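Note that one protein chain of the assembly has been removed; the remaining protein chains are unaltered in position.
After this line comes chain A, so read on.
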Amino acid sequence: MEDIPPYPPIDPTTFDLIVIGTGLPESIIAAAASTASKSVLHLDPNPFYGSHFSSLPLADLPSFLSTHSTSPSPPRSRSSEDSNEFSVLDLCTRPLYSSIDISVFSPDLLDQNSRKFNLDVAGPRVFFCADKSIELILNTGANQYMEFKSIDATFVGDNKGNLLNVPDSRAAIFKDKSLGLMEKNQLMRFFKLVQGHMAGEQDVKISDEDLQSPFVDFLNKMGLPPKIKSFILYAIAMADYDQEDTGVCRDLLKTKDGIDQLALYNASIGRFQNASGALLYPIYGQGELSQAFCRRAAVKGCIYVLRMPVTALLVDKDSGCYKGVRLASGQDIFSQKLILDPTFKVTLPSGSSPPSPLQAKLPFFSQKDDRGKIARGICITMTSLKPDMSNFLVVYPPRSLFPEQATSIRLLQIASNLAVCPPGMFVLYISALCNDDDQGKKLIHAVVNILLTVPPINSESNAAVQSETAESGCAVQDENAESSSTGPSDPGEGKPTLLWSALYNQELTLGQDDFICSTPMPDGKLNYDDLIDAAVKLFKKIYPEDEFFPQTSSENPEDEDDGDGDGDVSLET
């Protein structure tokens, strides 16, 4: 950002709302505000849509991650000059990613195809066919900008590299080969109980007492065997933390929430004609979602300016209230409201004493939350983990890989038929919640080592990459050596070979709605429901009088797909 390109001036200079960053929550708010007839300016310093929710070409991902991993540069004096009316508060980025570890094992192959990748920064992510994000997409008409395919199956992995099918529906239970007859019966009866409960049948009502109890206690009470319990908790209800170890569990699932998750899963199966399972993935990657809402906003008059960094906020000298932003072009733009990407934080100008009202507000704004991190990994292979399947989810429940594993590790394999990689390749997204970088690395490596063959790095071309990430690169090697001594010794016995990987830890920054509204970072969930809730909350905060996407059509959204045969799911309205 040394030589700032010439930016065209923006006209008009006053808006109802300025949104900085085109991540999903920002895009939704921009679209909602535009729909509520607000004038909105939507800015993004990046040349692409989606910010931390984007899907990037292979070559662009490492630079994006590293840009957001460094500590802020000291504020430039030029932008901190106060004008007569305003105090100028410099914006700087905060480090959001850490221990980034890019390993290239097959540089030639990938160089030729870099542009053919659309790698999700916030993977693994999927949609449940009946979740809030799909409802929102249908309600807002954003579905016209997106197409989906069904995720073929969900598996539970074990520490021997086996993937067990998750019997998530009646037909799947019937077909399942690993469950015993008794287990099938118990599981189906449990599903029926949940269905009956959701349908409000009196004789199968789950008592309030049970609903308030931990879900795991309820499952125990139902007498479900450990295997099925694990399926339900981690592969269907998608619990993050070990539910049976209250010491490490930060999020003990209540029965009520567990049942809601199961109901969501159940409602998702068979909702759309071409979708066989409960889960969907968008063609061209998850970045499409943010972009769809941006398009939606643009249709309603929102103005978009990409490649436009914002350098500072302008606040009223007397009241300390937000007035506007100063762009990298030097232009000042004013608005009533501001929504800020979690990338940025506000720093006080050094030397000058800010007005007192501002001082009172700022410490809170820059406060760091203590939600831990999420470890993410992206791996590229030439062969599928399951020979006969392309797109699927794998869950490693807590303690399934090693005794100290406190959180679920999830892996999503996406194939080229979803246009995220060149034909014949597969992208694996892995994530797990963790407390610190070491723990995160250990979790991701455990999965990589059990499922993939990690080739030794010895080519010259890797040296540069290696030097950057020497420590973590070695860690992969070490772990691999360990596992190969205990596990199967032959590296070529069917395990896909790793071509490229990016492992990184991401801060779980929450949204703020105090002095300045800022949006949250991608969370540790599989779908976007919590993020959408956060977006709605922010919208309500800035526009308490306006409806969030007023319902326009009452029509049943899930009309039959016209069935063009290639298995695409288009959510027709």
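Here is the rule we go by: contacts are C-beta pairs under 8 Å (C-beta built on N, C-alpha and C of every residue); 3 or more make two chains touch, one makes a residue touch a chain; residues count from 1.
Simple rule for what comes next: contacts and distances are computed from a predicted model.
**Student:** Can you pick, from "Probable cytosolic iron-sulfur protein assembly protein 1", "Geranylgeranyl transferase type-2 subunit alpha", "RNA-binding protein 48" or "Interleukin-7", the UniProt name of the chain not shown?
**Tutor:** Answer from the UniProt record of the missing subunit chain: "Geranylgeranyl transferase type-2 subunit alpha".
**Student:** Among A:185, A:207 or A:246, which one touches the chain that has been omitted from the display?
**Tutor:** A:185
**Student:** Check each of A:175, A:205, A:221 or A:307 against the chain that is not shown and name the one that touches it.
**Tutor:** A:175
**Student:** Residues of chain A in contact with the chain that isn't shown?
**Tutor:** Touch set of chain A with respect to the missing chain: 170-171, 173-175, 181-182, 184-186, 188-189.
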